[in-house]
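Of the protein chains in this complex, one is absent; all others appear in place.
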């Protein structure tokens, strides 16, 4: 028997409403920004992955992945504004 | 029967309208207009000539009906003070419904713009939509409309102070300004980079500005008729209901345009 942890994204003060659409969507954006900045092995990115995995319907995620491949994803996935900050920290 | 003979025995101030075919004509022509529009938009009719036919039937019915009203009011003297008040109240209620429909459209706009949904990239205007710059043609349109408000007030004042020349000039300039506005809007709609099927932005934008545009066409017709009636001595300093309602209509459309300009062109870009 595999070990399971009963764990799911908890309450997020940014999304206190019954409507969790933006919670799911923002986590999806954050995950892909995080991966673009730090690479897919970066452990903290997993938090975003788990969040959108648990909240978004699979059809939505598949659809968004398709859109990203085709380059027609409407969301803001630019990471330039974060890049400057990380470089400053390194210096 | 003239108003003098009637006033000798009639105890109430209203006039009884003769049996008229226009209400039922109007109903059927509006039905045909609605059906034609629907069938045309969904591809069941391919020729726009049906639409033009339906619109011309509507317009000619309006023309014939208002012709009867002018005969009753101006030539037969049926429009007493009480009847004039009733007409004005009726028009006020109509203007109220106009305001309601625009409130509904503004509501739709704010609903979509204040919390943009994820399908349009959580931003307003949506991703890929280049909105119209508020400082170009829309600003000119605003100036045109505001000055038309000024000229129509001048015309009204001239009517009240029995200055026929100035009244005619004022009405003519106002009509011209509204026609220029309509032409400017046509230019703008033609040069816009998005159309009514481009996301919720295009839909709500054209639904509202388009409805206002149709109203402006109607207003330019109303002003042209007022100018013509002014020219043929229909209006007096004390009796000009047609002119009063047209002026009210112009001001309301003016105010609605100001809100459209502020919200749709300025805030929403």
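Letters A and B mark the chains as written, and numbering starts fresh at 1 in each.
What we mean here is this: a residue touches a chain if its C-beta (ideal position, glycine included) is under 8 Å from a C-beta of that chain, and two chains touch if they have at least 3 such contacts.
Assume contacts and distances are computed from a predicted model.
Set against the options "cyclin-dependent kinase", "Cytochrome c oxidase subunit 2", "ER membrane protein complex subunit 6" or "Beta-Casp domain-containing protein", the UniProt name belonging to the omitted chain is "Cytochrome c oxidase subunit 2".
Among A:44, A:57 or A:71, only A:57 touches the chain left out of the display. In the complete complex, the hidden chain is touched by one of B:119, B:136 or B:157, namely B:119.
The set of chain A residues touching the chain not shown comprises 1-2, 4, 6-11, 18-21, 23-24, 53-59.
The criterion applied here is as follows: only the chains that are shown with their structure count from here on.
Put simply, chain A touches chain B in their complex at residues 21-22, 25, 74-76.
By the touch rule above, chain B contacts chain A in their complex via residues 117-123, 126-128.
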